[in-house]
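Only a single protein chain was left out; the remaining protein chains are all shown in position.
So, subunit A:
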């Protein structure tokens, strides 16, 4: 396999392209800036995915049977309900919340010194579903007959909008990643075009002394690919450091999920090589266009 030409080292070739100047700075700074943004787009995308998954799974697979408070005969009813649940396909476990668990459930709203005895609280039975869950309609008909007032609730009303929101969040993350990649491609392509235009005299001189188009292209591609990679490397590093330094913890609310963890830290490392590839393609295209008009 032939080595891609931007990897071949010809120091003299690259030297014909000025190492400093406006367009050099333009390439480096613009790829650094877009790389920095890309780090956050990746983090946002991953965080959105995590959040969506959490919303979907936390409520899925659980259900509650609610039995209104009554003066007597409750234990019998609870036993009847538990028996009915045991016989229903699609039900995993079922367990009645005791006073302590119920108090813990209510604590966030009413505080810890709630006189539970004096309140007539409904009895709650926590159920885990397996597979697609039970036939809710049939189960409720049976409960209606055997334990009047008991209602099986699989949180469907809550879950539907959350699942929808989670889907949107995922799409948002993907779209922002695609947009940033697009902005990066356009920026690098524009910088390459501008740099070639600014170096028109270099190209004309090279043609006049007998340089082949491939040689000229290689000189520019080498410089720009390295520049874009270096700029993107710096931008990525700064972005990752910024993510690392971002205050974590639940207190930060929406930003809480916006860090990277574990192998997720490998994702931003894709950015510099991607920028280099973009620069390679963009410079080749721009050089082909510019050389078409060289004498």
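One rule holds in what follows: contacts are C-beta pairs under 8 Å (C-beta built on N, C-alpha and C of every residue); 3 or more make two chains touch, one makes a residue touch a chain; residues count from 1.
The definition used in the following text is that contacts and distances are computed from a predicted model.
Participant: For the chain omitted from this view, which of "Cell division transport system ATP-binding protein", "Protocatechuate 3,4-dioxygenase subunit alpha", "Xanthine dehydrogenase family protein" or "Electron transfer flavoprotein subunit beta" is its UniProt protein name?
Facilitator: "Cell division transport system ATP-binding protein"
Participant: Of the residues listed, A:83, A:99, A:164 or A:204, which one is in contact with the missing chain?
Facilitator: The single option touching the absent chain is A:204.
Participant: Looking at the whole complex, which of A:54, A:171, A:212 or A:289 touches the chain that is not displayed?
Facilitator: Final answer for the missing-chain contact: A:212.
Participant: Across the whole complex, list the residues on subunit A that are touched by the chain not included here.
Facilitator: Where subunit A meets the chain not shown: residues 12-13, 15-16, 18-20, 201-202, 204-215, 291, 295.
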